[in-house]
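Structure, as structure tokens:
A protein chain is absent from this complex, but the other protein chains hold their places.
The chains carry the letters A, B and C, assigned in the order they are written, with residues numbered from 1 in each.
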Amino acid sequence: MANGKTDNDNNASSAKSNYKDLCALFINCTLKKSPGTSHTDTLLDVSDHILRENGVKTERVRLVDHDVASGVYPDMTEHGWDSDDWPKIWSKVDTADILIVGTPIWLGQHSSECAKLIERLYSHSSQRNEKGQYIFYGKTGGCIVTGNEDGVKHVAMSVLYSLQHVGYALPPQADAGWIGEAGPGPSYGDKREDGGRVGFDNDFTQRNTTFMTWNLMHMARMLKDAGGIPAHGNQPGEWDDGCRFDHPNPEYR
Amino acid sequence: MANGKTDNDNNASSAKSNYKDLCALFINCTLKKSPGTSHTDTLLDVSDHILRENGVKTERVRLVDHDVASGVYPDMTEHGWDSDDWPKIWSKVDTADILIVGTPIWLGQHSSECAKLIERLYSHSSQRNEKGQYIFYGKTGGCIVTGNEDGVKHVAMSVLYSLQHVGYALPPQADAGWIGEAGPGPSYGDKREDGGRVGFDNDFTQRNTTFMTWNLMHMARMLKDAGGIPAHGNQPGEWDDGCRFDHPNPEYR
Amino acid sequence: MANGKTDNDNNASSAKSNYKDLCALFINCTLKKSPGTSHTDTLLDVSDHILRENGVKTERVRLVDHDVASGVYPDMTEHGWDSDDWPKIWSKVDTADILIVGTPIWLGQHSSECAKLIERLYSHSSQRNEKGQYIFYGKTGGCIVTGNEDGVKHVAMSVLYSLQHVGYALPPQADAGWIGEAGPGPSYGDKREDGGRVGFDNDFTQRNTTFMTWNLMHMARMLKDAGGIPAHGNQPGEWDDGCRFDHPNPEYR
Partner (left out) sequence: MANGKTDNDNNASSAKSNYKDLCALFINCTLKKSPGTSHTDTLLDVSDHILRENGVKTERVRLVDHDVASGVYPDMTEHGWDSDDWPKIWSKVDTADILIVGTPIWLGQHSSECAKLIERLYSHSSQRNEKGQYIFYGKTGGCIVTGNEDGVKHVAMSVLYSLQHVGYALPPQADAGWIGEAGPGPSYGDKREDGGRVGFDNDFTQRNTTFMTWNLMHMARMLKDAGGIPAHGNQPGEWDDGCRFDHPNPEYR
């Protein structure tokens, strides 16, 4: 069938919910400006397809195409920069239920564009949602990493850590990616001599990308239905006002 | 009041659920055998107190007290080791809704005991739960890190990555810890000259430990009520049988 | 004495060489544009002072003040960018015997400016020196890291790894830094209420910065006197031409 469904899919679909009210944002941190081909984009396509197939509204931003300032404030034009495109990207982050960070690997690390993205997400850590929690509470995060030789897990560690640190929830197996054998070589999606495309037949990569995408949908569905993470024990303002949420305070000192 | 509750707590408690059916397991990866004092244990106490105060059943294991083999199989006595205490610790991991890994920092890294724990958790990655998902699906994970000079975030990256990789869900801000200023110095809980104890008055550490604990409870509650992570798009057996869960398979190749 | 020398210094100075022909370059990867105060700069001052006191010619670049493109080529204006200040910074890197990378810590990681620096250094990995070795062979590298709460070692791992990967030699203890106790707080060099400045009296930080600086001088001296790393077994061109340098080739396959 055109969309790859099989009878197995029908049998398995008992657990499917309705995802049509969810929004997902992909931020691709490739170093290549458009219209250059990003190998990371090619793998993001897989996740994007699955999300849209299930009614999730998706959007994609290639960070390097925008004039995003370096810094740790929400709007760097207030801190000495002539221009800063981050505020308009932030409005997309703010409304998305799911954020999927895509990044290439350079020298075993996430790209400098990805580092800039993390810094700019972090710059919103003083903001609160309507329940008094950090602004990212109630959102779900994941990441997709591509390189030609090494580093998916290391990069995912950094990216996923940053996402959960600012307030994203992470479902199981929230990362996926592709790398080739040690050494220089083709990148994800490059044409092979046999007409196939590199990594497209890598069962591990395709399965993990699929599982990640579904787990992000499941977690986002759960959180949206619950109205986010329950607001008890995790509101900085309440803590600052002296609320201790069963912390063993008096005995402890 | 004896347990540190204030009026603020009462106001804030509207979001509290019942947590009495939840179990939490702390695994402390200190290098010190009992009865040596573990600074990490002292910070685990805070989280443990909050959990018990809310009816969660808790248990603590100090890994180095047990004769746990190195290796990547569930029972290393089947692979050339004379003895292996892991299987009996595994049964505790298997029944716990929440796993909190505690580890000290050595040279900026998690301890070798923590590395061994991660390897042994990973050794169960071929097992499935009753829904055909990885055995850890439906569980919630977090970590607590202490050191005297540096490395909480780096260690948390490694530990949290490993937990989500095998199948744990991570709520927002699933880590907490304490370190002192750069250089050698006292460790968490050491007696100070003024009679106080190091780190006990560190608002950041105490708040993060509290928030982490509550977020773990919230996520575990949510997952238990939902019967775990929904079983669609994340079952390795179904994937191996050809089910593709809207992966853009035919067009993709 | 004005420069802090003591009789002990005189006794110890037997091992001192002449360093007047050496050049050192500091690249500060703060996110703050000039004339904003960089805490990292304040610690770089210590190392800079020691180098100059011994006749080493030093220079400092604040990367964020320059219009450096993202990318992995030596000159990004040849790859779709309107401008790129990297080539003029590269000429400084190319002539410096010692490179000291300074970076702040954000979310436990090196800054995005530092990530960009690493990518641009890496972009020269296809170039060779006059002996046919990678262009960075014969140079010595180190790093200085400051943050207010955590991550010196993690950041140093990333930076030092990248430096040795492209071809820098690393002496023992090639990193130094300062962080405060867990949680937000003052940064290196901030004025304290007692009139002192944060971290200036941290013996560990000051000692490590001193030792690092001397070890960089020792290694650079050694390498300069030896004409760099000996050219045998490490020339990519020779390898590509079939030279195997005692690699157990025939038996091995």
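The definition used in the following text is that a contact is a pair of C-beta atoms (placed from the backbone, for glycine too) under 8 Å apart; a residue touches a chain by one contact, two chains touch by 3 or more.
Note that the structure is predicted; figures quoted are calculated from it, not measured.
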{"item": "Touched by the hidden chain, restricted to displayed chains", "value": "A, B, C"}
{"item": "Contacting the left-out chain in the complete assembly, out of C:Trp90, C:Tyr122 or C:Phe211", "value": "C:Phe211"}
{"item": "Residue of B:Cys23, B:Ala115 or B:Ala226 touching the missing chain in the full complex", "value": "B:Ala115"}
{"item": "Sole residue of C:Leu31, C:Leu44, C:Val68 or C:Ala169 that reaches the chain not shown, by the stated touch rule", "value": "C:Ala169"}
{"item": "Residues in chain C touching the chain absent from view", "value": "2-6, 8-9, 12-17, 45-46, 49-50, 53-54, 133-134, 136-137, 153, 156-158, 160-161, 164-175, 196-197, 200-201, 206-207, 209-211, 213-215, 217-219, 221-222, 226, 229-236, 238-239, 241-253"}
{"item": "Residues of chain A (touch criterion as defined above) contacting the omitted chain", "value": "107-108, 149-154, 157, 177-184, 199, 202-205"}
{"item": "Chain B residues that touch the omitted chain in the full complex", "value": "31, 33, 36, 64, 70-72, 80-81, 106-116, 118-119, 122, 158, 161-162, 165"}
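Following the convention adopted for this analysis, only the chains that are shown with their structure count from here on.
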{"item": "Chain B against chain A, contact positions shared by both copies (same if over half, else different)", "value": "same"}
{"item": "Farthest chain (mean CA position) relative to chain C", "value": "B"}
{"item": "Cα-centroid distance, chain A relative to chain C, in whole angstrom", "value": "32"}
{"item": "Where chain C touches two or more other chains, by residue", "value": "107-108"}
